[in-house]
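Pasting in a structure now, in structure tokens, and then I'll have a few things to ask.
A single protein chain has been omitted; all remaining protein chains appear in their positions.
Naming follows writing order (A, B and C), and every chain is counted from residue 1.
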Amino acid sequence: MNQRITAIVLATAVVLATAVLAARSGVVHLPSNQQDYEPEQPIAFSHRLHVGDLRMACLYCHPNAERSRVAGVPATAICMNCHRFVTAPLGAVRDEEQRAAKAGQTPRLVVSSELRKLFDAMGLDERLQSSPGTPPRPIVWTRVHNLPDYVAFDHRPHVAAGVTCQTCHGPVETMERVRQTSDLSMGWCVNCHRAANRTGIGGRAVRASIDCSTCHY
Amino acid sequence: MAEAMPTRMRLPLIDGDKSLAQVTRDVCAPLDRRAGFPWWAAFLLSFSALGVGLVAIGYQMVTGVGVWGENNSVGWAFDITNFVFWIGIGHAGTLISAILFLLRQRWRTSVNRAAEAMTLFAVMCAGIFPIIHVGRPWVAYWLLPYPNFRGSLWINFRSPLAWDAFAISTYFVISATFWYVGLIPDLATIRDRLAPGLRQRIVSFFSLGWDGSGRTWHRYELVYLLLAGLGTPLVLSVHTIVSWDFATSVLPGWHATIFPPYFVAGAIFSGMAMVLTLMIISRAVLDLRDYITSRHIDVMCKLVIATSGMVGLAYITEFFTAAYSGNTYEQFAFLNRAFGPFAWAYWTMVSCNVLIPQVLWFRAVRRRVSAVLVVALLVNVGMWFERFVIIVTSLHRGFLPASWTGYAPTIVEVATLVGSFGLFFTAFLLFCRFIPVIAMAEVKGAMAADRHERSGVSA
Amino acid sequence: MRILPPGRWTAATACAAVTGIAAGLVWSPDRTWAAMLMASYGLLGLGLGGLFFIALNDACGATWAVALRRIPEAMVSVLPFGAAGLALVFAIHPSIYPWMAHAEHFTGFKGFWLSPGFFLGRAAVYVSLWLLFATGIIRASRAQDRSDHPSLATRRTALSVSFVVVFAFSFWLASFDWIMSLEPHWYSTIFGIYNFAGLFTSTLAVVILLVLRLGASGVLRGVVRAEHLHDLGKLLFAFSVFWMYIWFSQYMLIWYSNLPEEAVYFVRRQTGWWRSLFYLNVLLNWAVPFALLLPKTAKLDRRLAWAAVVVLAGRVLDLYLMVRPAVVSGGPSFGVWEAAPFLLAGVVFVVVFARAFRRASPVPLGDPWLAESRSYHG
Partner (left out) sequence: MSRSLVVGSFENGEDILSAARAARVAGLTIVDTYTPYAVHGLDTAMGLAPSRLSWVCLVAGLTGAILKLWFEWWTAVVDWPVNVGGKPDNSLPAFVPITFEVMVLFAGLATVGALFAVARLWPGRRRPALVPRTTDDRFALVIEQTSAEETTARVRALFEEHRAVAVTEHVDEGRTCGRGQTAMKALNVVLALALLAAIGANAALDRDPAVPARDYLPEMAYSLAAESYAADPAFGSGGVLQVPPDGTIARGASPLHYLATPADALRAGLELSAPPIDQQALRRGATLFQTFCAICHGDTGVGNGPVVARGFPPPVSLLAPHARDMKDGQIFHVLTYGQLNMPPYASQIDAVDRWRIVAYVRQLQGSQQP
């Protein structure tokens, strides 16, 4: 009798645990599948702000996507296109201006902590002046989308064919921190190629190869 | 008048007029007693050889396949030679257990268990080489189709290498099944003889509660027959597919339509030679001379000479057809075999496979066990060289003279081959210690039928 | 003993066949000669196959078929007739072989090998060897009826073993010479084995039909047991599969490598209507007999006879596919010109077999294994 009760309890537990497991089966990742990878970056750069709110085009910062294999991380100089002037969130700047007006002083330069990192990398001092003693050094971003070396992926034909950035990189305009939304597996690539061959891209017929040597050579 | 003659003419299957209990006792004797010095000596020797092989494999796994002597032109050499050699050895087991069963050759009962075990061990040895040669053995399972992260990307079913993976794994599984099914009644016999203890429990586990029920025997015999019926085309298919690894190419010396039957004959030839080698040794060591009689050796010698003839005929056919073809590349490939840089390998092959076995035509030679042993060993050597010749001489002189090159095995390759022999003999020695080398139930049945026939009683 | 149909029917069929051939030689010599070649080669194959059947059993020490041995022995008598048919083709219509007509295209070893004198010389050697062994083996077998001296059995075994070796070499070369050289630029190393597979499967089919016929009509009643038929059926089944195996090995390798000089053989046999015949060949020689003979019981009932008949039809088709596309261009056709030589071969086989079978006792009475074969229970 005892054994029977134990059996029933155990069986119920097994069923429950399995049900939970089944519900979460979507998060099972096979080895080498980096889907959902969302690493911390050296600067808390927000794509949501720049792309979502400010409606900047992806190619503004990643212009190489249409003329090179790799889209690349923008040079710090590109950041400085705007951040020569923009050193802190608008609210913080306004607060400082009000405070200065009240106190009858010239407003001080407000620099947010994240942008300070950018200026440091550029070798700029407190007053955003470069000095020979502090040469610029690269910001070591953590790469999110990284294909294995035996895959020869090229951004150019994809951008030229009109594939949107979001097709592979997901809704980056909504992300504070970039996350890999696709698994970037070979099957995922090939299924997209097949679908493109069937339906075309943006109403245009395309011929996306599914031969091995297209990507592996 | 003629009624009495068969009795005089047929030799008995088993010498010594054994009773059933005596058969059990004799066959189980090596299992009951402690291993003696010869066994331990042999075991240590083969185990060290296995160790050498494991070190070599470990070294090449860490370093990469570059430690082999292969090069761009000779991309297959020692490894595939060994692979085909071992697969060939592995053919005699199923030949004896399946084909001879269908042909109702009762003498098979004395040797089939050991021959089948030999098949399994040889296939294991064979598997080592292509699995290492794929470069990354830890992903060797990619050879099998399974839903995967790449598409699903399926294996290329048009590739002879995929055929190989299927053929060899199927062969191993079915041979193991066949062997195990044949073993169940004997395991039950051992179970009932052993005193309670760990060993008895293990044997009991694997004997599946066999009790010799007539109903079970009735089904069992049918299943055994069906397995033999499946095993026969299977054994042919395996070496056929191995031959297709070469013959589907367009390389002169590889692309020949005769390859399938030629390889199968060669495989049976080398397999019979290996069975002879092992049988001659184990009948002496395990004291089974009454079961593996000179009649058995005689019959196997005849099979050796028959298959030697087939292999010889295939050699001549290839040479003749190359001359007849009028294709200069074909002609060159064969002239290069016989007179090129690897002529020594070619003539070793011809001598060991075709010329020397001809001495078995003489009954006097077949009766001298030591002479038979020497011939069998030489056939093993010759058949190894056959694969070496086919693979290396065809590759080292390809269509493009600019890429002509040579080949010499490295120490790692030789050590791996030594290791495969170590594995084979280690496994076989363990088998001799723990499993009856002779199928007791089958021998008992065959003895009964033999006695029945020899007594001249008509059913 | 009713193994021969009434004489006048035989004579009438023979007359019709000869007339057909004669007319064919006038109206459509190419087709008729091609059919003559196939029919003679097929007939010779039955004789040779019968001899090989005996020799193989002797060499293996197999005893089960001893009681039936007089059937293949009598079949051997058709060997010279098949050879005569071939000789006729070689002598009167040698241009069926392109290398005879265009000898200048063939140089080197091929030119030497395929030169008319050497070719005819080789053919003479093969046939003489076969006839020599046939005479020896059959004479030794018949001698046993009169004497039970054990040396006779030993002699037969020695002859049989030697014949197996000789047969392997000579038939392989003969098939290259007589059939493969019809397309002298094409070559396939397995061709000899392929021809052997067809020869032996058809031989087994004929043996089965004769065993059934003679077993039922009384001559061998009580001698032929179910076990014999069962074993013959298994052999037919096995060799039909063997034929398929060899057929596939040749086809697959040539298909896979796709070398132009090899593939042309199958391209020629897979164009137009040839394609259906190409597949029918596999059906008749393998698929149908395989399906018919798969159940254990099938080897003991009418299905065995049907399988044998289908295999024989397959043999004719197989020969047709080997010879005809090489000799006559265009699509397949089968009419009087083709039927007549095969008909004649059939009549010759029946008459010669019947005469030979009557010449000795229907079972080899003196064979020491006869008792074992008769009581054989598998």
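One rule holds in what follows: contacts are C-beta pairs under 8 Å (C-beta built on N, C-alpha and C of every residue); 3 or more make two chains touch, one makes a residue touch a chain.
Keep in mind that this is a model prediction, so the values were computed, not measured.
When the full complex is examined, the chain removed from view is found to touch A, B, C.
Listed residues A:S32, A:Q98 or A:Q166: the one in touch with the omitted chain is A:S32. When the full complex is taken into account, the listed residue touching the unshown chain is B:I241, out of B:L100, B:L183, B:I241 or B:V375.
When the whole complex is considered, the residue among B:T24, B:T293 or B:S308 that touches the unshown chain is B:T24. Among B:W40, B:W154, B:F362 or B:F434, only B:W154 touches the chain that is left out of the view. Seen across the whole complex, the unshown chain contacts subunit B at 19-21, 24, 136, 138-139, 145, 151-154, 156-160, 162-163, 166-167, 170, 173-174, 177-178, 181, 184-185, 188-189, 191-193, 204-206, 208-223, 226-227, 230-231, 233-234, 237, 240-241, 244, 440-442, 444-445, 448-449, 452, 459.
Against the chain not shown here, subunit A presents residues 3-4, 6-7, 10-11, 13-14, 17-18, 20-21, 24, 27-29, 31-40, 53-57, 59-60, 63, 67, 72-73, 75, 77-78, 80-82, 84-86, 90, 93-94, 135, 137-141, 143, 146, 148-150, 179, 190, 210-212. Take subunit C: the residues that touch the chain left off the picture are 248, 251-252, 255-256, 258, 294, 296.
The rule is short, and it goes like this: only the chains that are shown with their structure count from here on.
Viewed as a network of touching protein chains, the structure reduces to a simple linear path.
Among the chains in view, B has its Cα centre nearest the centre of the complete protein Cα set. With centres defined as mean CA coordinates, subunit C is found 77 Å away from subunit A.
One inter-chain figure worth recording: subunit B and subunit C are separated by 34 Å, centre to centre, where each centre is the mean of the chain's CA atoms.
Note: centroid distance subunit A to subunit B, computed from Cα atoms, is 59 Å.
Residue numbers of subunit B whose C-beta contacts span two or more other chains: none are found.
Contact residues of subunit B toward subunit A in the complex are 148-153. Only residues 106, 108-110, 113, 148, 165, 168-169, 172, 176, 185, 187-193, 234, 241, 245-246, 249-250, 252-254, 256-257, 259, 261, 366-372, 375, 377-378 of subunit C touch subunit B when the two sit together in their complex. Of all residues in subunit B, only 1-3, 5-6, 9, 102, 104, 233, 236, 240, 244, 247-250, 255-261, 309-310, 313-314, 316-318, 321, 323-327, 453, 458-459 touch subunit C in the complex they form.
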